[in-house]
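Removed from the display is one protein chain of the complex; every other protein chain stays in position.
Note that the chains are named A and B in the order they appear, and that numbering of residues resets to 1 at the start of each chain.
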Amino acid sequence: MNIIISNSSQEPIYEQIYKQIKNSIIMGEIKTGELLPSIRNLARELQISVITSKRAYEELERDGFIETVPGRGSYVSEQSAEMLKEKRMRMVEEKLFEIVSDSKMLGISLAELHQMLDLIFGEE
Amino acid sequence: MANILEVNNLSKKFKGFNLNNISFSVPYGYIMGFIGPNGAGKTTTIKLIMNLLNKDGGEIRVFGRDHQEFEKEIKQKIGFVYEECYYYEDLSVTEMKRIIAPFYRDWDEPVFQRYQKRFGLPAGKKIKELSRGMKTKFSLAVALSHHADLIILDEPTSGLDPVFRDELLEILRELMQDETKGVLFSTHITPDLDKIADYICFIEKGNIVFSDVKDEILNKYNIIKGSRDLLTEENRRLFISIRESEFGFQALCGDTAPIKSQLGDRVIVEKAGLDDIMLYTIRGKQDHA
Partner (left out) sequence: MLNLILKDILIQKKALVFAFLYSIFMFFIFSQPSLNLFIYSMGAVAISYMLIMTAMQADYKNDTITILSSLPVKRSEIVTSKYLSMFVFIALSFLVLVIVGLIIMVSPLPFSVRYPKFYDLVITFFCVGILISVYLPVYFKTGGRYAQVVFIFFFMLMFFGPSTLFGYITKSQEHPLSKTLLLYTSENLLVVYLIAILITLIILAVSFVISLRIYLNKDL
């Protein structure tokens, strides 16, 4: 997981961290149940204050992406796995919309599309 | 949240300077930056906490206990680094350490050796032959070698190079991995605190100007820049202090919303650092005095 902070950006640091971790979770870079670095460890590595990293984690927990177990640490939550799936489905859905409208414009039929899909799926 | 250090209504009178009802707290596991110009009262406050001076009023609690009643016990767990460190000049580093170490019940010699090595402290060299930076490093090594829970630093980095300042911050970050510790860091070189501090307490002329979470402070204040003709009698009052030049103005603002709504795109809005906040606030008081 990479977290890059910009000091000159107008966006508060905790928000930058929140976004980047959230993204990593959604993109599947960090898996469900995986342990995140501790708040203090994160603060040290990023050279920020403990309160800042704490706030980022608190927001992530509030929005359901992570769960904090006292004494153990913060884990990517099960709930986020659901959200992840949903988001991914939506992402693919959006792309499919584009493909379908392009196909219609170019006069490609559903059957032809199916064929292409089978071919490409098979290859990968 | 329990506090490692609590100062309540602390006051002290001197000729020509008073500390007026100072109150602030440092919770366990966090760093408090204590900022203010020279002569604001930072060192006085620290001396009062360490019982070097007698308070005229108020209460100081360290580790939840009164700082005078349990003075000896408390000081076992306090590591201190002062701006000027007065040691026996004719003694060597090792000899000086041998004098100090026995006072601490939990003195950890291997830990001291590690820091001595890390800082490059020459064991046999006399204190008077050490540079200022080295003396401070010695103080720091001692402060960190007896399992202290509260570290008090009074202007430790004045006159030190950026390399060591960075190393000091790194050490504090390491320390803060343990949430049973706390740090009080007093300085007028605020960039050091911009990143590392959790809380900031700003003191000026013996009074606390504000004491708050650093993130909130930095998010609240902004520097507004624009051309002078944008300033009116009315909107001047929205700024804490304005600095005008031939070519425009710069001002500190505590609440950016009204400015944004009035002047919007015609001004540049920038983040304010702690030194900006300190500078403009002091100027603002001088202007309105």
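One rule holds in what follows: a residue touches a chain if its C-beta (ideal position, glycine included) is under 8 Å from a C-beta of that chain, and two chains touch if they have at least 3 such contacts.
As the structure is a computational prediction, the values presented were derived from the model and not from experiment.
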Of the chains that are displayed, which are in contact with the missing one across the whole complex?
-> B
Check the options B:2, B:52, B:123 or B:268 and report the residue that touches the missing chain.
-> B:52
Selected from B:85, B:189 or B:209 as touching the chain missing from the view | B:85
Can you list, in ascending order, the chain B residues touching the missing chain?
-> 47, 50-54, 71-76, 78, 80, 82, 85-91, 95, 98-100, 102-105
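Everything below uses one rule, namely that only the chains that are shown with their structure count from here on.
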List the centre-to-centre spacing of chain A and chain B in whole Å, with centres computed as mean CA coordinates.
-> 39
List of chain A residues in touch with chain B within their complex = 8, 10, 12-14, 40-41, 43-44, 47-52, 55
Show which residues of chain B lie in contact with chain A when the two form their complex.
-> 29-31, 169, 173-174, 176-177, 179, 195-199, 213-215, 219, 269, 271
